[in-house]
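With one protein chain withheld, the remaining protein chains of the complex are depicted in position.
Each chain gets a letter, A and B, in the order it is written, and its residues are counted from 1.
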């Protein structure tokens, strides 16, 4: 390639581009899948890479040409930052490199096989073996796939921890150059938490799902006693065929309503605690913090139950019609005024509670859609709060109204109290009604004003205001308490 | 930490990594939540940070160790870029720093409490107070949460504006280092718009939602007059029980069909305007530009109505069956040939319009799913256009056919014209049929060819072609007009 003289400046730049000034020489020990993907990504982001292998000749073919494959000793002595891409059980094979690795930054990228609650973490074990090296934990949550194909939204965060802040800073910078976002998790003792991260199985879903199941079982048994056992015991009528569908269908909306109520209880508690304390700078009890964070999961569990209820009711029409049919059939021969008697209170009630129920499920669907990460990312804070708080309370109100209209005057009918147990709809309507009442208390001008002042930084005791730029009605900090 | 001699090069790099060369010293005035999150993020992205506090001793504990907390005067005089993280009402407290802040870059990160249409913006007020500083507006759309936990997709854009392009460039670079994407919005006069951004409440949804409501009210009243008032006035029959469900169910598909039609009207207008003008380089009227941008919202409103219609119809079966039942009951005793008469034109018609309706809702669901930001991001332009344009027109055709099959020959039945009002399905089918006809005109070879030429840059008057690399059938520019 003959370059004309005029190209002098450009070609200099081109050569400089190859290895950016100040970029560290990165070493990788190990030749597995992760190691190969890491090498490819490092090379692609402009780093010089050396790979340490126990069998350099055989491994060289697996790596990109720009990465030099050599013995582990050579790689360790040249590199500034050394990735230890070995199984933890093979760490001991590195003991012979101890002297060379002294003073270097070692990055532990290993994962555990199962949740490790007690420690020590792999990274801490590595640090014990190489006390003179600076061990940084990180990159274990990144898959080989994300390394190779470029990070996607979900895999852009790299959690780092180390006892050496200098080492951590240099790995952070490496991260950023590779297109990831480093998240500082503190000292090396956080490594256990970081190693457990990819092993968690929906930790934030555990409580909501378990609670949904518990509520389901409770209400199912309650309904079973009232609707199946009672007629069987008192009049010998067998209604066991109701178990797979009808009872499930009656139980699901109970669970949905209670779970939806539980979404709005913690915000209420937080608001009343802040009013009580007269400050927003006091920590909420742990359980409340956890609850506030899991509201989305509670809401989605509620939505799932409500959606299943809707599917059941539409599919159940077939059976429902049957019973109506027979009822009709028996009575039709007796009286003639069927058409008039039909267009009565019952029809109005039914039409109304079905309408309100559809509106409630419609609102819940909107809430569910805006819970999708990609949709939530496109709305600003005020819009998010409008949907999750205003529309959410609207949905709660509609669902409560749906239940009340379903119950109608039957709450006052002594015959409904089988075995002295109140009807299910009565039981289930109490929590949401309480939440709605307490919530409306917060709208009283005096209470609302005081709460607002507190959330802008006012404190009862100090009467000094912090000066915060975004602590206003539209600020994300409020999300914790609204 | 004893470093062996062999580590010389590596350790130099490590120290260099700590503070990148050329990275400015960043100051933050104020000690609130936002200020703390900002400090943490700046430190994490390798910047040197000083925080100016009115009470440095008390505030120091709130900030990361790497950030130095000092008096406001000290911080202001050291920093190259100063973030003003105070409530706007406290800006006046900075007057004493006026001389020190002269020539510095001041970043105004404040938000308003409510939409401010008239100005001046907070940033403009700050600029008036410190005429010798270079005020840059920005970061107000970023939450403290996004600053701390690393930007997510939705919060990666930082909108900046300033009258000093040098100041803007240096804040832009700071942005990029923090992992955000700076978007240049021009001079400081744009700050009002930037401050209003987080206060908007779904601006692009306003028109479609209001229009949907208006159409709903119109068609509801229209159907009320025809189906409830007419029988009551003419024969005294009370059909008021139809109001909560049946009328709503008849009204929803009308709104859905009209809204779906309105999705395809602006594209058609744009195409005909371009054909008329003979160029694509002339601006569309403002209302058309707005309409083109809001097509997605129109479509989703249409989908919501169609989905509710589907829910209503399935839940309404119960009531529908009832009326059929009674009808059957009365006639069954009269004639015996029920089975034969039942399998008739009416059944075919019903089966067909239900089938076509299901296909229409299926297609609309596909369109809705591909409107989700994360799905839309994974398809290329040709795929997006195939779904939104080809499948979209298909859905419009199906929905129209569904309505026509529902109407059948009743359009020609004089008895359907209650109070001389045409049946709803007739009214509602006119707009989509017109759109489909005009659309098919665009497929005529001569018209299609001319439109294509225009969209590749051809102009009637100049006969000169711009040379654009991606102005072809698959280019995003066409999105505006297809």
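Simple rule for what comes next: a contact is a pair of C-beta atoms (placed from the backbone, for glycine too) under 8 Å apart; a residue touches a chain by one contact, two chains touch by 3 or more.
Owing to the predicted nature of the structure, the values given are computational and were not obtained by experimental measurement.
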Touch with the omitted chain, as defined above, among B:157, B:371, B:389 or B:416: B:157
Touching the left-out chain: which of B:105, B:190, B:228 or B:395? B:105
From the list B:37, B:53 or B:77, pick the residue that touches the absent chain. B:77
Hey, which chain B residues sit against the chain that's not shown? 22, 24, 77, 79-80, 99-100, 102-105, 132, 134, 153, 156-157, 164-167, 169-170, 172-173, 176, 181-184, 310, 313-314, 317, 320-321, 324-325, 328, 332, 338-339, 342-343, 347-348, 350-352, 354-355, 358, 361-362, 372-383, 386, 457, 466-477, 479
Contact footprint on chain A, counting only the chain that is left out: 1-4, 6-7, 9-11, 13-18, 20-21, 30-35, 44-46, 66, 84-87, 90, 109-111, 113, 140-141, 143-145, 149-155, 179, 197-202, 238, 241, 243-245, 248, 304, 308, 311-312, 314-319, 321-322, 325-326, 329, 372-375, 377
